[in-house]
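In what follows, a single structure is set out as structure tokens and then discussed.
Yeah, one chain of the complex is gone here, protein chain that is, but the others are all in their spots.
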């Protein structure tokens, strides 16, 4: 499947089911690093490390996950949501956006 | 008092640097599952999956991480903190506990 | 284009410094109720009420505040941000939106 014309503004190049993330490479790097961090806390538990150190590390993973989510959310807003608004389909896109923000704001 | 490995109340059986988690097996299972979920979002980004679906999945990982942290926090309070309070060293243990709660409550 | 006060879509009817909230009446009612809840925890502390009951009430206030923020955020996205995107000034509006989402997602 051909990647988009490298626009950093429009992840939603075809349909909502096929979205090339504009920061795909750096996102994958981040996610890979988070996966390593999660594996790291497994090793900490395995190695009987001090509870507080494990919790501090879990808190760091949470921050990294949040930052990743914010990146995707921003790209989604600049791409999919902006596109929807410009083509008169903003209502549904914004409702969907807010429903996701709710999950993270809680 | 000789704490044993099987006590569900006392993870701090020797020193703070060597803490056998009372729910070690289930914790490792949980962490392993979270690692798989993180790898899963990597595959979603790789496969150009829809942003909203990725964000929903990240939100689920966050909940799983939080639940894991709460489990460790509870065991830590029942074990290390309780032990410290009973032996008159509660002040430092509680200060440390609260500093970690702050990170999660934000 | 002269937006009107009755539009539920466009809070940004004149300038960013003068925004009539589309749900102004219900927002004021919510905020008034939250103010009463905060006064209520003051009375709880004053009356030496049990800590856990006070904390449960603070947690309820936090939820009410978050719900209010989400309402304003949604209206802002439907109004100011949509308008900015349609008039080609979406970039700054989206950057600002995301900076606020970050504060709530943390």
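Which chain is which? They are A, B and C, in the order written, and residues in each are numbered from 1.
Simple rule for what comes next: contacts are C-beta pairs under 8 Å (C-beta built on N, C-alpha and C of every residue); 3 or more make two chains touch, one makes a residue touch a chain.
No experiment lies behind these values; they were computed from the predicted model shown.
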Interface partners of the hidden chain - shown chains only, full complex considered: B, C
Hidden partner chain, residues of chain C it touches: 11, 16-21, 24, 27-28, 31-32, 34-35, 38-39, 41-42, 45-46, 48-52, 54-56, 58-59, 61-62, 65-66, 68-69, 72-73, 75-76, 79-80, 96, 100, 103-104
Contact footprint on chain B, counting only the chain that is left out: 66, 69-70, 73-74, 77-78, 82, 85-86, 90-91, 94, 97-98, 101-102, 104-106
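Here is the rule we use: only the chains that are shown with their structure count from here on.
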Remotest chain, chain B as reference, centres from CA atoms: C
Chain nearest the global centroid, as defined over all protein CA atoms shown: A
Interchain centroid distance [CA atoms averaged], chain A/chain B, Å: 23
Length of the line joining the C-alpha centres of chain B and chain C, rounded to whole Å: 33
Set of chain B residues in contact with two or more other chains: none
